[in-house]
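Removed from the display is one protein chain of the complex; every other protein chain stays in position.
As written, the chains take the letters A, B and C, and residue 1 is the first residue of each chain.
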Amino acid sequence: MRISSHFDGGNIECRDSSDPQHISLNIREDGAADFSQWFYFRLSGAANVACRLVIENAASCSYVEGWDDYRVVASYDRENWFRVNSRYEDGKLIIEHEPELNSLYFAYFAPYSMERHHDLIAWAADSGDCEVDVLGQTVDGRDMDMLTIGDEREGKLKYWVIARQHPGETMAEWWMEGFISRVLDKSDPIGREMLERATFYIVPNMNPDGSFRGHLRSNAAGANLNREWQTPTLERSPEVYHVLEKMKQTGVDLCFDVHGDEALPYNFIAGAEGIPSWNEHKQSQLDRFKAELVKASPDFQTKFGYDVDEPGQANMTVCTNNIAERFDCLAMTLEMPFKDTVDTPDYEQGWSPERCMRLGEASLNAMYQYTIA
Amino acid sequence: MRISSHFDGGNIECRDSSDPQHISLNIREDGAADFSQWFYFRLSGAANVACRLVIENAASCSYVEGWDDYRVVASYDRENWFRVNSRYEDGKLIIEHEPELNSLYFAYFAPYSMERHHDLIAWAADSGDCEVDVLGQTVDGRDMDMLTIGDEREGKLKYWVIARQHPGETMAEWWMEGFISRVLDKSDPIGREMLERATFYIVPNMNPDGSFRGHLRSNAAGANLNREWQTPTLERSPEVYHVLEKMKQTGVDLCFDVHGDEALPYNFIAGAEGIPSWNEHKQSQLDRFKAELVKASPDFQTKFGYDVDEPGQANMTVCTNNIAERFDCLAMTLEMPFKDTVDTPDYEQGWSPERCMRLGEASLNAMYQYTIA
Amino acid sequence: MRISSHFDGGNIECRDSSDPQHISLNIREDGAADFSQWFYFRLSGAANVACRLVIENAASCSYVEGWDDYRVVASYDRENWFRVNSRYEDGKLIIEHEPELNSLYFAYFAPYSMERHHDLIAWAADSGDCEVDVLGQTVDGRDMDMLTIGDEREGKLKYWVIARQHPGETMAEWWMEGFISRVLDKSDPIGREMLERATFYIVPNMNPDGSFRGHLRSNAAGANLNREWQTPTLERSPEVYHVLEKMKQTGVDLCFDVHGDEALPYNFIAGAEGIPSWNEHKQSQLDRFKAELVKASPDFQTKFGYDVDEPGQANMTVCTNNIAERFDCLAMTLEMPFKDTVDTPDYEQGWSPERCMRLGEASLNAMYQYTIA
Partner (left out) sequence: MRISSHFDGGNIECRDSSDPQHISLNIREDGAADFSQWFYFRLSGAANVACRLVIENAASCSYVEGWDDYRVVASYDRENWFRVNSRYEDGKLIIEHEPELNSLYFAYFAPYSMERHHDLIAWAADSGDCEVDVLGQTVDGRDMDMLTIGDEREGKLKYWVIARQHPGETMAEWWMEGFISRVLDKSDPIGREMLERATFYIVPNMNPDGSFRGHLRSNAAGANLNREWQTPTLERSPEVYHVLEKMKQTGVDLCFDVHGDEALPYNFIAGAEGIPSWNEHKQSQLDRFKAELVKASPDFQTKFGYDVDEPGQANMTVCTNNIAERFDCLAMTLEMPFKDTVDTPDYEQGWSPERCMRLGEASLNAMYQYTIA
């Protein structure tokens, strides 16, 4: 019986795997930074053996409330990810499961590898309706890929859509597959109409280094990228630096930043309510967008979410706040659950890659209604 | 050089194919009935030969205005259907085209074979979330397939969706592929939520005999099924008879009947405005549904369509009118173009199977919004 | 509960389906001819009902020995065909089966529809390495499709491969899918090398009318095409007439005619041993080819097969004999089982479409070794 995680996005430390009933594991911290919660590992040699795997340091992870009512995802074939029984107890996350085959992968959420990222970019670039640009490079030297979809003629709206600043929030890049597929689908009238009105600038993965390293929230320099938008630097946060520079070139009329939330079992949007320039117009834009997304997807709701910032109390290092203020535009953060949506639950899969894609598709309906109103 | 149409859905009469520049064709009438416009044939042996094909009897077809601004569809691989140059001139439809390969199919619209119909039914039945029932048999002895999607527990709405009463309107069954796929997609929240509220009774093809025979509008007995809903008979219109009997068993809360229109270059909905029981409430239901479909699909519009019946002047033999009155419910006819949508045109493909599917998917958004309002 | 067969290739007569335990059926004869054994029908409305279907006239079918140790094929999804329990008893073929779903297809062997035939031709034609020609038309007016693969430069061998003279022998066209795929695969060195040496003339379906009509052995005029090669006529056997005329144009260096045998549970080859010009050289050619196919496929064998004709006693109306003599070439008939191969059985599927394709692929190995020797 073996535990391994030496692969694209893997993260675990195996303390002891000698006894199937006492497999002792720790989640590794994000390299230079004090974050942890993402895990992704393979259990081999355990076919038809009742196993009990214990993540010992679950209580010291970044979002302990993330473990409540959470169930681990697993896959034999690396395509279909199902939920297995797990529970948080006495500060530990306990998985009790008897694999059917000798090789079974476990993860915090369905992983999205950098190889799949490269395939996504290559597929979009090869579709003929999309330009790919490398804006710069990450701390580790990986490419920062941006897709431009739609011509850039003058007068068109500039819509920025970015995802996965926090690399462990893989649902954000699954969402991108749905969103991008639909924007590129020439038979889809909403995609076609949107491209008449807007040029899309899309960064499907804001944090390639963290994605590969199996980080939860930070890049290779230990930076939480979503706290770097005020004054990003080439040393500490080149990922943000390059994207922001490009935004300055193109301008921004709408910014949509896609995330996952460890604790809340809901899809929701956080706005930029606490920024200095917030006003009724901006509030109504935000409300309108959210109302449209409610209509487009029953998996989305507006009742539960983060507490709204007090006026003027926004953290201006956060993407949504910074961009909303800097470009005087609608900026939003979409949060999806690691767990499931409590109002529309799926016991077998929980919140899943396929459901992320559907929400990505539905988000285009909301953007379209917002745009033409 | 040969012309043939002896296959599933084929229709042409070849008068002369000896000279590539004077290939003389006639569209055959619908067996027992005096309708004609559907054609579907194969041209072989003409690779790299400039051909001029003339449909001589175009002026005597059912909808002469259908030929204006119409372009014929063609395919080499029977999957990708593109438009070729054609024009209506001096009462004839003229196609001028030089095939790249020795075998090229031409049709009025992308064909949808009975074999594909059987595959669609088998796929749905095998999906595990769908019951298939054979309600009875057609004049020629083919099965009348109905899908029931969603459990039938008491209190749920009963939504009927039927297509292709007029067999040459193949777009209606392409629409069904999009619609059914989405209803069966467990990851789609709108599909899932709809199934909480409604049971779907779906007849993807109301006219199998006409479909196979290559008819435009009638069944094997020469009946225009959409004029048979008042008093269908087992002899003349068993297809309608069996469906109506089943409707009486289940009840009907909404009826959606999918068609194509030869002349108008628009997607639109015709309601039951002329029925005796029409009132403001019904008008507002219809308006609301149409408004939701406008939102869900830019390919749909409400400006152009059929003239609305005067109060009390509805033809009660028509499905939508009959069902609206009989079951006191919202009933509608969706019409899609054979040509293209003039507001959102696609020069290469015109209105196409893929776009029909997208509209089928979008129609579920409209049904959902209509239902929860 | 209903039985239907009004579809592409269907064949059954339902005498009574009122009692699931006594579903009474007859196989219809081949139109104008006194052959019968092919059946293909759909049972609907029988989910979770134990059914007993009886083919009453099994004893009067063409090959009664075909029912011994034979098991019927069935499919829910029309793609995966599995065997169900059936037995021949007191002159009747009895199927006892409880369907899991409301729609289940039964057949003598996995059907191969004319629509699939058209798709096969279109796919090959569109591959870029293949010419499709329509040689003429059948009695009913269907196209006789021939594929030419490989350039026709002088000095190359002319290899003819034809299938399904007997339309109920659908395994022959499944075999074609494997064979043609491999000949067209540019990455396959045997395909590439063969095309350096030979031009292939391929007729994937010699009997489109019988295929569509659900015949066992004859065309629409009642002709057993494999008894028409001496003096085919445009009236009675245009299918053979057109192919033979084309053979006269091209010449024939090898002729491979693909069939199925009702009785024998083996794959085997019948040669032209009884023709006037038979000699040691021809015998060694035949033996060599068969030995190579044994090597290429363990599903093929040479121990069991038809009795060999006495010298000079060949029926010269049969394709293999006629072509072997007429063109002084190697001509062979490949026979595949309806049942299974007793030496390499597959209980679940028996002889199957997939295994036919594998044998089609393997046959190219044999042709290649035969050719280069």
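Just so we're on the same page, a contact is a pair of C-beta atoms (placed from the backbone, for glycine too) under 8 Å apart; a residue touches a chain by one contact, two chains touch by 3 or more.
Keep in mind the model is a prediction, meaning the values are calculated, not measured.
Peer 1: Given that one chain is not shown, what are the shown chains it touches?
Peer 2: It touches the following shown chains in the full complex: A, C.
Peer 1: Taking the full complex into account, find the residue in C:Ala32, C:Ala47 or C:Ile190 that is in contact with the omitted chain.
Peer 2: Answer from the full complex: C:Ile190 touches the omitted chain.
Peer 1: Write down which of A:Ala32, A:Ile94 or A:Ala125 is the residue touching the left-out chain.
Peer 2: Here the residue in touch with the unshown chain is A:Ala125.
Peer 1: Just one of A:Glu115, A:Glu196, A:Asp328 or A:Glu348 touches the chain that is missing; which is it?
Peer 2: Result: among the candidates, A:Glu115 touches the missing chain.
Peer 1: Among the options A:Asp16, A:Glu89, A:Asp140 or A:Glu196, which residue touches the chain absent from this view?
Peer 2: A:Asp140
Peer 1: Can you name the residues of chain C that touch the chain not displayed here?
Peer 2: Counting only chain C, the missing chain is touched by 185-190, 192-193, 295-299, 344, 346, 352, 354-355, 357-358, 362, 365, 368-369.
Peer 1: Considering the entire assembly, which residues of chain A contact the chain that has been omitted?
Peer 2: Residues of chain A in touch with the missing chain: 2, 4, 6-8, 42, 44-45, 47, 75-78, 101-103, 105, 113-116, 118-119, 121-123, 125-126, 131-134, 137, 140-143.
The rule we apply is simple: only the chains that are shown with their structure count from here on.
Peer 1: When you draw the chains as points and link the ones that touch, which shape shows up: line, ring, star, complete, or other?
Peer 2: line
Peer 1: Relative to the centroid of every protein C-alpha atom displayed, which chain's own C-alpha centroid is closest?
Peer 2: B
Peer 1: Taking each chain's centre as the mean of its CA atoms, which one is farthest from the centre of chain B?
Peer 2: For chain B, the chain whose C-alpha mean is farthest off is A.
Peer 1: List the interface residue numbers of chain B and of chain C, divide the shared ones by all numbers used, and answer same when the ratio is over half, different when under half.
Peer 2: Over half shared, hence same.
Peer 1: Chain A and chain C share one sequence, so how far apart are they rotationally when you fit their Cα atoms? Give it in degrees, rounded to a multiple of 5.
Peer 2: 180
Peer 1: Centroid from C-alpha atoms only, then distance chain B to chain C, rounded to Å. What do you get?
Peer 2: Here the centre of chain C sits 37 Å away from the centre of chain B.
Peer 1: Hunt down the residues of chain C that sit against at least two other chains at once, touch-wise.
Peer 2: none
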